[in-house]
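Starting off with a structure, shown below.
Just one protein chain is left out here, and the rest sit where they should.
Chain naming follows the written order as A, B and C, and within any one chain the residues start at number 1.
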Amino acid sequence: MVFSWIVSILRPLGMAFRHIFKYRFTVKYPYYVLETSERYRGRPVLDLAKCVGCGVCATICPNKAITMVNVEDRRYPQFDAGRCCFCGFCAYFCLTSALKMNGGYELSEYDKSNLIYPPEKLVKVPPPPPERKKVVKLKKLSLSTGVTHG
Amino acid sequence: MSIMRVRWGPQHPVSGQWAFWLDVDGDIVVNMEPDIGYTHRGIEKVAENRTYIQNVPVVERTSVFDAGNIVFGYVQAVEELMGIEIPERAKYIRTIVGEMSRIVSHLYGLGLLAIAVGFETMLMWFINDRELFLDLFEMLTGARITYSFFIPGGVLHDLPQGFYDEAMRRLDYFERRLKDYWKMFFLNRTFITRTRGVGVLKREDAIRLGVVGPNLRASGVEADVRKDEPYAAYDQIDFIIPTEKEGDAYARGGVRFHELEQSVSIIRQALKKIPDGKIRVKVPITPTPPKGEAYSRVETARGEIGYYIISDGSNRPYRVKISAPSFRNLLAMPFLSRNVPMADIPTIYLSLDLIPLDVDR
Amino acid sequence: MIKVEEEVVETLKQTFTEYVVEAKVQREKRVTVVVKRERLVEIARFLRDNLQFDHIASVSGVDYPEKNEFMVVYHVWSIPKKVLVALKTSVPRDNPHLSSLISVWEGVNYFERETWEMFGIIFDGHPNLSRFLLPEDWDRGFPFRKDFKLRTKPE
Partner (left out) sequence: MMRKVEEWKEGRCRLFHFEIGKIQDWKPVKDLLNWARAWSLWSVHLCTGCCSPELMAVACSRFDAERFGTLPFPTLRECDLLFILGVVSEKMAKRVKITYEQMPEPKYVIALGDCAISGGLWWDSHNVVQGVDKIIPVDVYVPGCPPRPEAWIQGIRLLQKKIMEGR
């Protein structure tokens, strides 16, 4: 009985020791980034040529994050990242697929007013920052190399 | 002896988003009263203000830990109101998402239980294995935690290219890990002594207090909505419902652990059996169900959730009642915290897997 | 398949003839019973003791300002029978008193407390009807009533 108790306590230590030699699991984020999937819902990006200004995105939005604004007597969506819940309904129900949810997730700001994206800012896909070194593929990180734990 | 009133939370590493009032006599807790409402957002009222599809992200925030299963009940209730039958393939995809969500939630809950008994390695391992499924979720739904993937009428997307292989690979790996977990965690002397006999909930008490989910099954009641009233594709899938008799913290952890194994097997079967076909029936952007009411039950990771939706024929629900699992399990918390040492309170709380978000709604 | 549900409806109708306003099988595993509130506790006790409805699922209040009444719905699941019964009763809006079912199903405790807080329905015999979910200094009325209006535009 006592022996089995000792074994039960020593076993985890042994298991943890084995993991020292396994592949490193941590993604060193600002320098290496994880590749997000194609469907990842970041900030929406607007295609001005496709947008017909129907306002379905503003109607369906549960948060009222999208409002329609006038730019040169046409109506375009204006997006407030500080309100969006990233449900992706605006892109899914967009009639002409002018909205796509692939604008990335690095949206932090010091100032709240910078979180509002008027149409001319909404069209830009953010470029990758220069400090990036490498994009880590999901597959490499996961199972082909064995255990994913550190 | 004088009895002292101690407040615990909401700013406390273990307490989460709520507080307890503990009447303590020395080190023994005499009485305990939960002080909840710190995350009360009024989901039920807010839902009356939105259309049926807009409500999907809203009801999902009931408990984002288990977002797949929480929305499940809502969309089923709306479908029942509208009288639509979803395609077979959508049912299977929903089953897969629901079970993955259960795995994610149980891993989180067990990880927290591991903290309560002083087992930080286990927390790290559980949360890291949770990432395996969060990656799969990101592949399938496009979000890590809040999926908004089910809408009335079906699901938003089909399974992506290469999902089958990736999922199978991860499940193989995860199954190997589960064996390690059992050896490391559940056969561990430290864990056993700290959870065995703590917070014993007897069968009669569990039923009387209306406890649901793994907590009820750990007390020896075989009640699971997936078997009692099969929804989605659960009637075509072969699985068992793990139960334990003891009703203590160890049993509740054990039931959750065995449910992980069952979930892995369910996902495998569903991925193999999944038929071809459409994933969504056409539903207008603002659905208007006819007058009526529906009560839909779904087994989430924490237990049965009930959605009672009344429609008055307009495009917004007249009343949405969410009978959330943690709210029903909450009554067990004061019951179990009587005449126990104060050090057992975190173990009891985290073994019941109560989530204050779910309680407050 | 639908036998058990009909049996429940028939038994209830026969036992409490005058007090059951309406009893029907909504669909498979769902029974709806509308009762008068005077004999609510007895009907609930009968459901628990004779018909094995032992597991409380939810208590919801519904506000109908046009009819000037609240509907209180108790959903009770039966673990042996695997049937859900919706026990409905209506309360006048200007005098919302209802006897608490805490002596029958102990699980209604927090549900009734929540319903009191959100709708203002007073459950007589409930041990502790005090602030629960809303802030301690809440004074803006009962939020789930229909006459409590929410914002229509974000601030």
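Going forward, a residue touches a chain if its C-beta (ideal position, glycine included) is under 8 Å from a C-beta of that chain, and two chains touch if they have at least 3 such contacts.
As the structure is a computational prediction, the values presented were derived from the model and not from experiment.
Chemist: The complex has one chain that is not drawn here; which of the drawn chains does it touch?
Modeler: Those shown chains that the absent chain touches are A, B, C.
Chemist: For a quick check of understanding: of B:98, B:111, B:199 or B:303, which residue touches the chain that isn't displayed?
Modeler: B:111
Chemist: Touching the absent chain: which residues on chain A qualify?
Modeler: 25-30, 33-34, 62-65, 80-87, 105-112, 115, 149-150
Chemist: Considering the entire assembly, which residues of chain C contact the chain that has been omitted?
Modeler: Per the touch rule, chain C residues meeting the hidden chain are 134-136, 140, 143, 148, 150-152, 154-155.
Chemist: Across the whole complex, list the residues on chain B that are touched by the chain not included here.
Modeler: 10-13, 16-17, 37-42, 45-46, 49, 57-58, 61, 63-65, 108, 111, 123-124, 127-128, 130-131, 134, 144-146, 357, 360
Everything below uses one rule, namely that only the chains that are shown with their structure count from here on.
Chemist: List the centre-to-centre spacing of chain A and chain C in whole Å, with centres computed as mean CA coordinates.
Modeler: 43
Chemist: Distance between chain B and chain C based on Cα centroids, please, to the nearest Å.
Modeler: So the centroids are 25 Å from each other.
Chemist: What part of chain A is in contact with chain B in the complex they form?
Modeler: 5, 8-9, 11-12, 15-16, 25, 36-41, 56, 59-62, 85-89, 92-93, 101, 138, 142-143, 148-149
Chemist: Mind listing the chain C positions that touch chain B in their complex?
Modeler: Within the complex, chain C touches chain B at residues 29-30, 54-58, 60, 62-63, 73, 75, 77, 79, 82, 84, 86, 105-111, 114, 118, 131-135, 143-144, 148, 150.
Chemist: In their complex, what parts of chain C are in touch with chain A?
Modeler: 153-154
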